[in-house]
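Let me give you the structure first, and then I'll get to my questions.
Of the protein chains in this complex, one is absent; all others appear in place.
We call the chains A, B and C, going by the order they appear; numbering starts again at 1 in every chain.
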Amino acid sequence: MERRLPTPAEVMSYLHERRNWGRWGKDDQKGAMNLVTPAKRVAAARLVRSGRSVSLSRPFPKEPGINNVFPAHHFMRTHERLPAGGFAADYYGIYYHGIASTHLDALCHTWDDQGMWNGRDPKKEITFEGAAFGSVEHWSDEGIVTRGVMLDVPRFRGEPCVTFEKPVHGWELEDICKARGITLEPGDAIVVNCGREAWQAANPDRPYGRPFGGGVNERPGLHVSCLPFLRDHDVSLLVWDMLDHSPPGYDIPWAVHGCLFAYGVALLDNALLEPVARACIEEQRDEFMLVISPLPVKGGTGSPANPLAIF
Amino acid sequence: MERRLPTPAEVMSYLHERRNWGRWGKDDQKGAMNLVTPAKRVAAARLVRSGRSVSLSRPFPKEPGINNVFPAHHFMRTHERLPAGGFAADYYGIYYHGIASTHLDALCHTWDDQGMWNGRDPKKEITFEGAAFGSVEHWSDEGIVTRGVMLDVPRFRGEPCVTFEKPVHGWELEDICKARGITLEPGDAIVVNCGREAWQAANPDRPYGRPFGGGVNERPGLHVSCLPFLRDHDVSLLVWDMLDHSPPGYDIPWAVHGCLFAYGVALLDNALLEPVARACIEEQRDEFMLVISPLPVKGGTGSPANPLAIF
Amino acid sequence: MERRLPTPAEVMSYLHERRNWGRWGKDDQKGAMNLVTPAKRVAAARLVRSGRSVSLSRPFPKEPGINNVFPAHHFMRTHERLPAGGFAADYYGIYYHGIASTHLDALCHTWDDQGMWNGRDPKKEITFEGAAFGSVEHWSDEGIVTRGVMLDVPRFRGEPCVTFEKPVHGWELEDICKARGITLEPGDAIVVNCGREAWQAANPDRPYGRPFGGGVNERPGLHVSCLPFLRDHDVSLLVWDMLDHSPPGYDIPWAVHGCLFAYGVALLDNALLEPVARACIEEQRDEFMLVISPLPVKGGTGSPANPLAIF
Partner (left out) sequence: MERRLPTPAEVMSYLHERRNWGRWGKDDQKGAMNLVTPAKRVAAARLVRSGRSVSLSRPFPKEPGINNVFPAHHFMRTHERLPAGGFAADYYGIYYHGIASTHLDALCHTWDDQGMWNGRDPKKEITFEGAAFGSVEHWSDEGIVTRGVMLDVPRFRGEPCVTFEKPVHGWELEDICKARGITLEPGDAIVVNCGREAWQAANPDRPYGRPFGGGVNERPGLHVSCLPFLRDHDVSLLVWDMLDHSPPGYDIPWAVHGCLFAYGVALLDNALLEPVARACIEEQRDEFMLVISPLPVKGGTGSPANPLAIF
């Protein structure tokens, strides 16, 4: 891979010529998750050696803040039980897309002018009752159980975090694999650490993004040049703390997020990657069993999730 | 274990004399989940052989019905993205305790007149901001990764489902273990199938329960005599489709649900067990790797969950 | 008006030939509320003589029940205030259409195959962000302040309530006016009491309706023959406790609820009319100042409301 910015034509080819539409049948709603076979799950389980388990989730985002314009709801109730007892119950409510919540994106979540995953028309498929195609419940029956591979950009760079000036490119991900002796295999989930916590600590008053309006959405992250990396390696899932470098610099609605509709590759947004990056260093490993278990919401566009890396 | 109903004094001893308060320290908030060690996780992962993965979750309960008096919320939005694209997002809201949603109960969920887990006072610990003790996030950091053991009552009985007239007793669970050659080990999760789907199909107009008032909560399920089974075998988690046989027949606010505050044993309520029971038959196994990944809600009394059984 | 059931052709003419589309301009979004002029408000205020004020609202429907399949949310919080104080706050959430909540229907709420109010296409106007035409905020700027006229059917019939077997017909409303010496004037709100509380007390296990599926929606109420009554008298608003007699007996999606899209007449559903009916008797009056103040929700299809009758 050349170490240069792709041309606009190349970016378009990432999204349109190389797309996976029809690869698993024209009505397929699982996308690249088809690459996670039973054998793949067995191999993932074989990676468990120390038994250490690490969550990749941020706390459920209840508190308002510059990165949380739609705080999640958490409300409590108590109920009495005769003769002398009781219980506590609570309501959870969350508009989980955006930049505050660790969540999975279903294939129906994004589209461009050529359509959603497998060429479906969002005007028809996105209904008031939910998405009629590419919704999250198609990943809930089996969950997501595969090999997770850490690609730790700050560690590779020897810097605390990715910055806006220096986005992550596809060739850098290749460099990391090479430097770490990693060979990716079809169906792997890649976990790209960008050091979002360090970035935020260094920029306390700057929102990481503005996904629901409110001004220019300028943020550091993965450049659209990462798209062919996902496609070339038949990645099933991208787990990331920072998201697309934005604005993308090309006349497209979606950069790396285009992997949803173009490749059928799942995204796990806003992961908390400091703990798992530290665990990789301590365990001296770059791979682990990854388990993500989306809620079976019929028609859902994704799911809040607590991904687990098991070493 | 004698095959007779316990006396009231015996039931009280299950809840009070045999309780685990202080066993893992007086401030412990993990309870019997302490028995799920790294070595336990390694052993659980070793159980993965065919790679078949099965969800134990009912669908997210959006539709009103006799078993769903507080339907979950699922609302859709779409947002445009320039120059020519868009995305779909949605709100999930759920008051998840009760009988409709597959969910995990945290240790703070129930209490009797002697208190919550580890003797805490619910008047102090249950606040408007959440539970200050025994809340779910203490299980979210590592998730729940352990051996799951199927105890299939209808299969054992040769009947379609457990009925109100014939509750599941502790000695029957022992019988099942013996008949199936199962040896339970500390930290195991037991998955007790009672055939709730078959029961509901045979009783279409009868709610399985009335957890939030609305009349007598009469339902089939596990008898309070199952409590010592959980305690004797150092079970970490009970996964069930039917819940406590109710009314319990003793002057107590909680029967099997008392394992939360008395033993620190977690509950995974309203599991969908038909698919995993079938998988056990087809795979000719009674054990599997079980993964449950609760959302890290600070102060939460539990979490909606999609448990995965990996064979 | 003849005392016979209208023919299907007559019903169609109620909905289509007599409709008010274009009457106040093709882009009008206020409908018959245009008939409530400043002079009408002055006249309504002149009706205030004793100063008695009566709410026409049921309680905010928090409790589940046969008539409340989507209970409203009410959740509490407390917050401390230094040096020594605090405050209580709460969340209200409601899916207010249906039969549980006293609420106003905006003009965009219903449609048939010829469209919404003023001929608009619901496919275009009803968006994920709200209704782009005929939404409730067009009535919020001035509120609804007009003369309310009680038409008390049980009182007229000398029976406790309207029954399924004996729906309210348009000619009966005329009879009531005549018997009571009432002359309706353009812009009046009519308040049609059907004795819903008495009906429910006599039918405690029968839901008043099933507006969101769950079986046949059979219920007593106003017959479609009431439509020309609304049109002939240039009523601005129909306040009712029972709704459309259902099923309507004609091949139409909406009976009396068709007044929204056909005539631009507002509906105030599920009013609590026992107190105001009693007040009318005690005050020996059939008219009062009526004030309804819908929340200004941009794009809203209506509003929960607490209508006030001021005598």
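By our rule, contacts are C-beta pairs under 8 Å (C-beta built on N, C-alpha and C of every residue); 3 or more make two chains touch, one makes a residue touch a chain.
None of the values given here were measured: they were computed from a predicted structure.
Student: Using the touch definition up top, pick the residue from C:L35, C:V69, C:A131 or C:L230 that touches the left-out chain.
Tutor: Missing-chain contact among the listed residues: C:A131.
Student: Among A:P8, A:G22, A:P64 or A:G119, which one is in touch with the chain left out?
Tutor: Within the whole complex, the residue contacting the unshown chain is A:P64.
Student: Of the residues C:D27, C:D141 or C:D205, I need the one that contacts the missing chain.
Tutor: C:D141
Student: Of C:N34, C:S55 or C:Q200, which sits in contact with the chain we cannot see?
Tutor: Among C:N34, C:S55 or C:Q200, only C:S55 touches the chain that is not shown.
Student: Spell out, residue by residue, where the missing chain touches chain C.
Tutor: These residues touch the chain not displayed: 37-42, 45-46, 48-55, 57-60, 62, 73-74, 76-79, 81-98, 108-113, 122, 126-131, 137, 140-143, 145, 212, 251-254, 289, 291-308, 310.
Student: What chain B residues would touch the chain not displayed?
Tutor: Contact residues on chain B toward the absent chain are 73, 75-77, 91, 128.
Student: To test your reading of the contact rule: which positions on chain A touch the chain that is missing from view?
Tutor: 64-65, 69-71, 76-78, 93, 128-129, 212, 214
As a working rule, only the chains that are shown with their structure count from here on.
Student: With touch defined as above, tell me whether chain A and chain C contact each other through largely the same residue numbers, more than half shared, or through different ones.
Tutor: Mostly the same residues.
Student: Can you work out the rotation angle that lays chain A over chain B using Cα coordinates, in steps of 5 degrees?
Tutor: Between chain A and chain B the superposing rotation measures out at 180 degrees.
Student: Based only on mean CA positions, could you tell me how far chain A sits from chain B in angstrom?
Tutor: 29
Student: Report the inter-chain centroid distance for chain A and chain C in whole angstrom, where each centroid is the mean of the CA atoms.
Tutor: Chain centres of chain A and chain C, defined by C-alpha means, are spaced 47 Å apart.
Student: Quick check on chain C: which residues sit in contact with 2+ other chains?
Tutor: Expected reply: 76-77, 128.
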